[in-house]
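Every protein chain except one is present and positioned as in the full complex.
As written, the chain order gives the labels A and B, with residue 1 at the start of each chain.
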Amino acid sequence: MNEIVSTRTNPMIDPAIHIWGWEIPVYLFLGGLVAGMMMISGYFLFRGRQKEMATSCLTLPLLSVVLLSLGMFALFLDLAHRWYFWRMYMTFQPASPMSWGSWILLLVYPALLANALIRPPAWLTARIPALVTLSERIGTRSATVKFIGIANMLLGAMLGVYTGVLLSAFGARPLWNSSILGLLFLTSGLSSAAAFVHLVARDEFEQKLLAKADNAFLTAEIVIIGMFLIGLLSSTAVHIEAAQLLLSGPFAPVFWVFVIGLGIVIPLIVQSLAVNHKVAHTPVAPILVVLGGLILRFVIVQAGQVSHWTRLFPSH
Amino acid sequence: MNALSRRKFLKITGFTAGAAAAGTAALRATGVLQPPAPERGTRTVPTSCDICFWKCGAIAHVRDGELWKIEGNPLDPLSEGRLCPRGTGGIGAHFDPDRLRSPLMRKHLRGEEEWVEVTWDEAFDFIAKKMTAIKEQHGPEAVALFSHGIGGNFLKHMIKAYGSPNITAPSFAQCRGPRDVGFRLTFGEDVSSPERTDIRNARCLVLIGSHLGENMHNTQVQEFADAVGNGATVIVADPRFSIAASKAKYYLPVKPGTDIALLLAWMHVIVTEGLYDKEYVAAHGFGFEQFAASLAPFTPAWAYPETGIEPSVIEATAREMAAHKPSTLVHPGRHATWYGDDAQRSRAIALLNALLGSWGRKGGFYTPVSMDVPGYPYPEYPKSERGKVDNPGHKYPFAHETITTGIREATLTGQPYPVKGWWVYATNLIHALPNEAETIKAIQNLDLMVVVDVIPSEIAGWADVVLPESVYLERHDDLNVEWFREPFIALRQPVVPSPHEQKPNWWIAKSMAERLGLGAYFPWKDIEEYFQHRLTAAGLSYERLKKDGIIRGVKQPVYFAEGVTPTFPTPSGKIEFMSPQLQQAGFDPVPVYHRPPPAPPGSYRLLFGRSPVHSFSRTQSNRILSDMMPENEVWVNTDIARRHGLTHGQYVRLKNQDGVVSNRVRVKVTERIRPECVYIVHGFGHTARGLHHAAGKGASDAQLITRYATDPLMGGTAMNMNFVTFEPAEA
Partner (left out) sequence: MARYAMAIDTVRCVGCMDCVAACKTENGVPEGYDRDWITYESTGQFPTLHMEIRSERCNHCDDPPCVGCCPCGASHIHERGGVVLVHHDKCSGCKACIAACPYDARFIHPDGYADKCTFCIHRVEAGKDPACVAVCPTHCMHFGDLEDPHSEVSRILASRNSHALVPAAGTKPQIFYLR
């Protein structure tokens, strides 16, 4: 038996780091959700289907601006030296995912605004009539729309992957130390975004299409989570221990019940039955998916902070 | 959490800045300080540490007028320029927001800790009136002084001038007394303090319960590291796998209270195998044959069931000790009041050293030397006709110092004569003496109880008058004329002013003496005049001492081999393997083992010890030191913890055999202790209301030590006699 006793008792550090509370999971979730929304709406723009996909192309872009801003506000709240946040924009650090992220976020906003400009909502054009001319000028040029679609898909993908890479770059935290995390958060973001459209779209076609898409995303997510865990389990002792935090450790109940069960498997079954007309569409499934996506970020962020290279036995 | 910590931090820093400003203002008002010229830059002042009694030479750094840090003084032979963590964290004593600020007098009953702030004049007038009345009614011997450390010298002088011989410190009967008696009976001399142990040069070092490294006596720990670094064989016998044990080639997990059996078996092997230093024993020994014959029954096989140490290990370690003789040091320990037969155990340790020929030899015990600095020529003290009160009829025939608990007993019973006044200086008797109920009961019999301290300790809470002393960084103390491996003198001098009304002890003693009409005993104007006088008499320069903090003398021989003449001031003039003195007094002339009473079923023997970052119960409110160790833990063996369902870090309360329940204390679940005992670091579990920061943190061993055995040779109080069980505690 090993007894490793440390006299260190730093706040937020010991006995295991707990530097990130609710703000970072919420930020990562909203970032992932917006990423998914950008990809969905970008895809339909690219395919020139913005008219039939009203929710995806009308609601999502403006909503994304709001959600992303909320996410960034959460990130801002998390900063310990808040009024120095501008320092991130005084430099570009190529080795820092967070630096990439902060610059990607700067590019995401114009892309989202351009997207929103293609079909600006009536309440906005009523106030700023000039937008109508601007919107017509953009919206009637299919090449511009396509370009905006591509930009949204690309930046959305970068944003989604970034939310995962942010964590996976931390080799010091074995649970996060998997490049699959980027793909997982991107897929989870897509599935949450699809579920969101499924939930709010009034058009039955759009609703069903996104439900189908969500089923694909959820299936992919299960596979990716499996790969993520297999990757950890076939690595070193500390990585195996990290995986066990989720599989059988203190985070297992939340992981199995809320992330896997209620967040993926049950909505997947319900939505599969729904798209095959076995049961009626219900808002419960997409709500569960969205909540599952949020809880996934919480579980990964919290368990990752517990996972460690050395296990301490604190002295007091 | 972050915001809370920050507030706490700001509060503390804000407070100390404010406190310093207020203190400066007060001193300015009294004309001590010149009006402001804001100090810029860094200056250093050499002084000596007082976080423990070792008194290491230190250099304090003041940056922009504020105390910044303390480093060791490279001139100092004790520390060689490196302080221990307590010394390094010593600035926390100056900044402690809980320290005493002005003289206090109690409002109502003793122990209620309800105070009125008074002036020094009011306090002195009150004390003088009481002391005069006590002297008239009961004689001057009815006032006793409990004093710890060099800071008490002038108070001792004041009490002696008043006419009382009853001056004592827990360092004898609660600590090193049995050791000194055991060694005196054997070699005729004490181990003294700092101990004359030549750890640095030892080739084999044997520690019996001594936890060097946790017990942070600086010189000893430095030399211990040297010995370990030089590849000396370390043998540790301890029920706990201590820091020292982790450095040992042989760790002997001895059952608590069976050390004498182990010592007898070791000596049996060394004598029967003829491994002892025959020449040395023949030249210097007395009564060896009788002693050797007495060892016959104590074979390693006999010792095995007693100690739990396998015979082969006893044999191997005995041979290892003999192989390195005379550079084998069986460390005499320091806190030796364990089981009631402690002076005899210490004698057994002395005898084992005698067999190995280590006394007076390199790597064993050197002969300490000192500088000749004459004392101040004071008038003679009044002679006490009644003698000391602590040891009536020489009940404890070998007590050569005053027994604290003897004075307490006399205060309780009024026999052999009443004690009506206590002065207590820098010793927290509630934590230092066993059975606090007896102490509190004795205090109820007093007409006067004065406590001089830097913090509002538990004992201060029982005082009639509390006098706030400047901390060591703000005051002069008496000259330290040290006995060590080379001669030197050291100065303690102020680095920064006291922040409030605190005063140095010399000023308190002198002012008090003047009130009592004893001004003739303090003829000097201030302590610097006193220093000048003594140093001039010794042919030394006070200016140099002020500048350097230390004056070293000429190196002198410290080993027999260097020319020290072996002298053993025992009655026989030799090392007494068999002690006629003990025989005449009706005690075993050679050490005998008595099996300790077993623990009551289901309970665990309470052992206690030290932390390297705290001194006694006096440093828990020092914010730097408490930051490193805010509370103690109770060490519980893994199997025992499992049996009781205890988990690491949870809080429990300890309940002793008399139903006394401790404050809550965290459990340390560990493999590093025998299952039949538990261990806590001494000095925690404060209850004094004024110790805002330290109160309620951890458990107090002293509170649980309601039972003690008294050493029949010298009156020491053995404290490892208590047993505890676990009680639930709120988280």
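By our rule, contacts are C-beta pairs under 8 Å (C-beta built on N, C-alpha and C of every residue); 3 or more make two chains touch, one makes a residue touch a chain.
Please read all numbers here as calculations on a predicted model, not as lab measurements.
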Which of B:K69, B:H138 or B:R386 contacts the chain that the document leaves out: B:K69
Candidates B:D64, B:E273 or B:D627 - the one touching the absent chain: B:D627
Residue, one of B:T233, B:T405, B:N637 or B:N663, that touches the chain absent here: B:N637
Touch residues of subunit A, complete complex, unshown partner: 1-14, 17, 19-20, 78-82, 84-85, 87-88, 90-91, 93, 95-99, 101-102, 169-173, 236, 238, 305, 308-310, 312
Positions on subunit B where the hidden chain makes contact: 2, 5-6, 8-10, 12, 68-72, 79, 82-86, 88-89, 91, 212-214, 216, 218, 221-222, 224-226, 228-229, 241, 243-247, 251, 253, 612-613, 623-625, 627-629, 637-638, 670-675
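One rule holds in what follows: only the chains that are shown with their structure count from here on.
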Chain centre separation (subunit A, subunit B; CA means) in Å: 63
Contact set on subunit B toward subunit A in their complex: 1-2, 5, 628-631, 633, 638, 648-649, 666, 668, 670-672
Interface residues, subunit A side, partner subunit B - complex: 1, 3, 7, 11-12, 80, 313-316
